[in-house]
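Working notes, structure below.
Note that one protein chain of the assembly has been removed; the remaining protein chains are unaltered in position.
Labels run A, B and C following the written order; every chain starts at residue 1.
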Amino acid sequence: MAKAASKTNTKPAVATFAGPLDGKRMARDSVSLELAAPCSRTALRADNKSLAAVSKVVGVALPKKANQSASTESRHALWLGPDEWLILDFASSDNPIVPEPDDSKYSAVDVTHRNVAINVEGASAEAVLAAGCPRDLRVAAFPVGSCCRTVFGKAEIILWRRDETTFHVECWRSYANYVWGFLADAANDAG
Amino acid sequence: MRKFSALSLAREALRSHKGWDRQWSSPELKKSYDVIIVGAGGHGLATAYYLAKEHGITNVAVLEKGWLGGGNTGRNTTIIRSNYLYPESAGLYNHAVKLWEGLSQELNYNVMFSQRGVMMLAHSVHDVQVAKRHIHANRLSGVDNEWLTPEEAKAYCPPLSISKSARYPVMGAALQRRGGVARHDAVAWGYARAASDLGVDIIQKCEVTGIVRDASGAISGVETSRGPISAKKVGVVAAGHTSVLMAMAGLQMPLESYPLQALVSEPVKPIFPCVVMSNAVHAYISQSDKGELVIGAGTDSYLSYSQTGSLHILTHTLDAICELYPMFSRMKMLRTWGGIVDVTPDRSPIIAKTPVDGLYVNCGWGTGGFKATPGSGHVFAHTIAQDRPHAINTGFHLDRFRNGRLIDEAAAAAVAH
Amino acid sequence: MTGSNRIAGYGEVSRSKPVTFTFDGKTYQGFEGDTLASALLANGVHLVGRSFKYHRPRGFLSAGPEEPNALVGISRDKTRSQPNVRATIQELYDGLIAESQNRWPSLTFDVGAVNDRFSRLFPAGFYYKTFMWPRSAWDKLYEPFIRRAAGLGHSPTEADPDRYSNRYAHCDLLIVGGGLSGLTAASEAAKSGKSVILCDENPVLGTGLRSDLRTKFSGKSARVHLNKLIETVRSAENIQVLTRTTAFSYLAQNMVALAERVTEHQASPESDAPRERLWQVRAQKVILATGAIERHMVFDGNDKPGVMLANAAQTFLARYGVAVGAKVGVYTATDTAYAAAIALHQAGIQVPVIVDARSGTLSAIGEEARLLGIKVVNNAFIKRVNGRLRVQSMVVEHQGTRETFDVDAIITSAGWTPSLHLFSQSRGKVAWDQETRRFLPGDYAQECQSIGACNGTDTIAELISEAVSAARWGIGSRARAKPKIPEIEDEVPASGGMIGADKGAGPDNPVKAFVDFQNDVTAKDIRLAVKEGFHSIEHVKRYTTTGMATDQGKTSNLHGLAIAAEALGKDIPEVGLTTFRAPYTPVSFGTFVNHNKGELFDPTRKTSIHDWAVEQGAAFEPVSLWQRAWYFPQDGEDMHAAVARECKTTRKIAGIFDASTLGKIEVVGPDAAEFMNRLYTNSWTKLGVGRLKYGIMCREDGFIYDDGVVGRLGENRFHVTTTTGGAPRVLNHMEDYLQTEFPDLKVWLTSTSEQWAVIAVNGPKAREIIAPLVEDIDFSPDALPHMSVREGKICGVPTRLFRMSFTGEMGFEINVPSNYGRAVWDAIWDRGAPIGMVPYGTETMHVLRAEKGYIIVGQDTDGTVTPHDAGLSWAIAKSKPDFVGKRGLERPDLKADGRPQLVGLKSLDGKTVLEEGAQITNRMNPSGPVDIQGFVTSSYWSETLQSPVAMALVNGGRSKMGETLFVPMVNETHKVEVCDTVFLDKEGGRVHG
Partner (left out) sequence: MLLIRCPYCEQDLPELEFANAGEAHVVRSSDMVGLSDEEFETFFFIRENPKGISFERWRHVHGCGRFFNAARDTVSDTFLLTYKAGEPKPSLDDLEGQKK
């Protein structure tokens, strides 16, 4: 039966953060999977005219072409569409990093909790991703720093190549277990 | 026409089958006909047969751009059932099933109509509600359709996995025992033979390239790859190519043509006794009398007249097949192919007169018209002969897209096939 | 038994590595490197199967993938069995278990063989002509009989335990076929820096030429040349070599699908290695080097065990050191069979005679055979073959005279058929070459070239230069240098031959001369089809089933075509080929499925609170991709009891519900309100900041598409909620209009469905339970009235607090960032549980909202229901000039009287819970088809009202209030009264607590 409450305090402790892949890790000979470091995320939308101004607000020069990403120390802007960027900040684990617009230059929506990221690292990282992603991920076609929204198996992901053999794979929260499971199954073969 | 029977077969065996004659003649093309049917698929041939048989109109030509039965009729997974939701649909498809039941004798051609039962799986509470809605509606309109528990479904189809831990557990099924399959080629050949015997001219390799109208705007004939032919009435029964043909008469249609694929496995000993459909996971399967598993896939997302589809569509279907029947994972795909299905906005067919005098159209069967072949031909023949619809197809007119009176089997969460 | 038919000094098998296997329970020995076929032949086993229709004894026709006869069942254990495996490609491994098929009780004595006796009764298409009388006998007798005869092998009956995998690959050049031409092309592309994939279905490369012991390359054997090429190719970094890998489908835009057999040849595969791997290769350029397939001669008894292709016999000798017989007769219409005969002869096998169908003077190699003492008769044919389970002798007819030769095997060749399967799948057009009488690649439809045997290039010298220039095209190299071609000696070009039946099986010979072996199609079957009016080759195929067996007519299609053409009195190209379709050879379903099984068949979406529900023993229901808590049974409760308790308690005290799966969309921008005005039927302009509104979305046709509560967080910011299943399509629908119809509007849409966990707390005690957890939000009723939203903190984390109700009770929907969802839920639970709050699931939610007459889109509507039908006219802003669906709603039928309208139903007996989906009539005992008035959309037992509640769509329903209608079930008919949809708290006081 529904267990009754242990205590009935009025001022509860601040809620603790719990993600779907907490503590997950897997390693094969030539590839490893692990939950990426925590970061804050903002879905940023803005049109061309205001890029310069918005770049100032964000603190990163927003890239203008497909697959491009731009970075400062801890903050990264990933091009997702002509008027869309995903802003990641690894310095802050969880709070809105782009202020809501006072004017109507752009739209900033905090999606820190919407997504979960997995690091796929190792010589076979590309092959493991190739089990479910139909894009051409060879370095020539998808150089270091490239990013895009794409598919992995039956899930949508955001893919970001951090170096030749390291990919940052981001998906919606409720798809995380699926994406992890698929990556793990692929690692059994390609890893 | 030489009668087919065990006896005639035995007699011929004794003289090494020298006595058989042509199953249909290949006559010279005449200059003029009373009625021209465009398209020698099952529906077109059936239409011609019933025109001759029931309306005494024998000066009929069926024009076929390729080989008869080579369209969707020759490409379909042959599922036959009539447990549709709306009275109009149930009436039409049930009319067909009644004709199927006597078709081999009617045509003196064994079309191997096998009433092995069609089972439609429910995988969610919503599926169950929809299935029940169909079952109750069908019962009241005299169409058999019954509810099975997962265990009963398993008993009816032993290879089915009803594991509770399945991704989409089977929560029950709707079974139509009178449903089943038939030998698709035999249907086309049987109608061709019977129609030809009644005097219908079946002209293959004759593509209709134009539809000719007189000053009054009424139909006066067609242009073909083999020259012009005159006729007062033209019935277009061209499935995937309907839009192309109607455009020749200046009519635009509420139709889109998509690739639909199917595949067969290597032949194996009997393992799958019935027909099972799952719309939630897109998998339709039965076993042919030769032993292959016959599996229907989904449509591609784009228009195409290429009779080929994409690999990922097949893959998706086989995912589902192996999820529902894990034992088939080691079976091998023997062949895959595609057809061109003409889809209407409400997934119901159009069997109607058109705004053009003398022009009639039978189309929009999409992914599920084989089952209707005899009924469709029967009421379409009536529509052409009498210049007004048969009671059974009155609802399937073109006006519904103007006044909104759709017969939306799709929206009502009913399905293909 | 050990292989008594091995010939010393021949073959590539490792004789130091013996391997044992069983066939039909008998144990045999072979060697590593054998195929099952070569090992059985080494043991003198020719009889391996029975044909489909006549159950005729069959042996090996070929040594390769084209094999139609030698199909066996292979199994490792009872979960790992596989029917219809071609013994000619199955590599031998220690412990392999093989079974023959389609015979009973045994292979040598098969009852089914009576069909052969009465075969005259079973010509092509016989079943269309009989089994029709009496009508009733069809279901009872004939059909079961026909169905029992189905199939060859047996389907597996247990779930497949093995893994499969997938790889998307991209390359500059894909070369299909690792024979001489493929290898030559690949070695030219080596070190080019371009990425190249070379695949071949065989375990070794260079197969075509490996069985050629005769041709010399600059004085050396062909193998020396091959090995040099292989060395170059294998060592090149830019080339990925995939053996045991069949290119089975050539798709649009140079996508080629390959099936790699990873473990089929291993005795004990690693546990987690995939059995097969699917490769989906996207190539800039494709080179087809798929070779040619030898055709058999069509003559009486050509299917008997011991009759096989000449090249097969040569291959068994050259690659496996196996003699297919001690005395081998030859029947040919082409020179390559002489080469085979000479090879056999040189290996010490007796070759009593070469029968050549051709007339005229002997070719050079014919003379060579003569000089070796082999009798050569030309302008002759095999009249008959004696022997039942194995060839014993053959009767040769030569200008009217007959001579019988004792032989234990016959090798035949009618010539070579270029493999056009993939070329044709690529939508290239084949062209008939009148001079060599064969089909060759014509117009190409994609970035693709054919080389070698599949391109009809017969001499090695031509083949090499062709391969080199194709490779240069493939890697975009501008090299001009003439390829260096070794000096070729003793070559026997594979040109010429015949198509169709030879004299012995001519039009008026009623003999059994097989065209398609597996389906038992003879020359006379094809003639019969033509006689019966099946003039299109497609009809001939379907009426006789020629080319429809597992080998897809690789050896038979041309013969069938030629015989049909002859019967029609037409030229072969006039009659034409049937369509080549994927797969080139059969491919396991598992390979297509690869990773997508079990857990990975489809994503299973779970909320951040899911595990809590699991801990509480909740039952779940799938809703789109989500798993949602359905109800929370307590010690032994069934669903009904649990739901009754959850409902009662929620209305009396409080209930907590996980609503996280609701779709959420953040609509931001200066034109946000105007955008909402155009996409929803309601008006949003006047909605105040901090207020909520229930919105309805239609499609252009005016039917309800989705609904949900929308909150205005700021002048330019809306928090929109959608149905769980509708979330993706609603966002797509909004984006579509925003991008393509209203680009003038400055609005941005962002999905926040998963940013927010949503905890709904409903019931009289709801406020008291959550208030203490909340900071910076004034909870007083007028500060936070029904249908309003505030932003603040709960348990120290941000929240968007919705005051709203889908139950009719005072309700709150607490949005918190997902990763805090579980913690906040626990905190609320800790406060609520002690005062009796219950968790409830989707079923209780459905009941509670039904008592209030709130609709569920998709249950009370089905895509044919307008807002008016659903009784939601109040939610349509008449004043708006336009919104999506406004015009659609004006169509005649959508305004007509008598449309289905949503109403409530009371069971007159006060206790019957109607079945959802049950139909409604206006007559008590309808007999036969009746006029259906509507159907029940929602129906539950209301614990609160102690009566059933139901909603239904009834024709003209709202004008029938108070009327009695009928719900006919199988055994009884229920009486119902039409009533308002709101059953509880009509004045709506409870939401205020």
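Following the convention adopted for this analysis, a residue touches a chain if its C-beta (ideal position, glycine included) is under 8 Å from a C-beta of that chain, and two chains touch if they have at least 3 such contacts.
Predicted model only: the values in this text are computed from it and were never measured.
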item: Chains in view touching the one left out; value: A, B, C
item: Per the touch definition above, residue among A:21, A:97, A:148 or A:179 touching the missing chain; value: A:148
item: Absent-chain contact - pick from C:882, C:897 or C:972; value: C:882
item: Contacting the left-out chain in the complete assembly, out of B:95, B:123 or B:241; value: B:241
item: Residue among C:741, C:775 or C:909 that touches the chain left out of view; value: C:741
item: Chain B residues touching the omitted chain (full complex); value: 241, 243-244, 252-257, 301-306, 308, 310-312, 345, 401-403
item: Missing-chain contacts mapped onto chain C; value: 168, 251-253, 255, 280, 282, 427, 445, 700-701, 732, 735-736, 739-741, 743, 881-882, 886-888, 890-892
item: Hidden partner interface residues of chain A, rising order; value: 65-67, 80-82, 84, 134-135, 148-151, 156
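Basically, only the chains that are shown with their structure count from here on.
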item: Whole-Å separation of chain centres (CA-atom averages), chain A against chain B; value: 48
item: Inter-centroid spacing, chain C versus chain B (mean Cα positions, whole Å); value: 22
item: Inter-chain centre distance, chain A versus chain C - centres from mean C-alpha coordinates, in Å; value: 32
item: Shared-contact residues (touching 2 or more other chains) in chain B; value: none
item: Residue numbers of chain A (touch at least two other chains); value: none
item: Residues of chain B defined as touching chain C within the complex; value: 4-6, 8-10, 13-14, 16-17, 20-26, 66-67, 69-70, 74, 87, 102, 104-105, 108-110, 112, 114-115, 123-126, 129-137, 139-142, 161, 167-169, 183, 185-186, 189-190, 204, 265-271, 287-291, 306, 308, 310-311, 314-315, 318-323, 326-337, 400, 402-406, 408, 410-413
item: Touching residues (chain side chain C, partner chain A) in the complex; value: 163, 165-170, 195, 272-274, 277, 280, 282, 595-596, 599-600, 602-608, 616, 625-626, 632, 634-635, 666, 668-670, 716-717, 746, 748, 750-756, 772-773, 794-797, 816-820, 822-824, 827, 829-834, 838-839
item: In the complex, chain C residues that touch chain B; value: 52, 80-84, 120-121, 123, 126-133, 135, 138-139, 143, 146-148, 150-160, 162, 249, 251-252, 255, 257, 280, 427, 510, 524, 528, 531-536, 538-539, 542-543, 545, 550, 552, 579, 581-583, 586-590, 592-593, 596-599, 601-602, 604, 621-623, 701, 703, 858-859, 862-864, 888, 891-894, 915-919, 921, 926, 928-930, 932, 935, 968-970
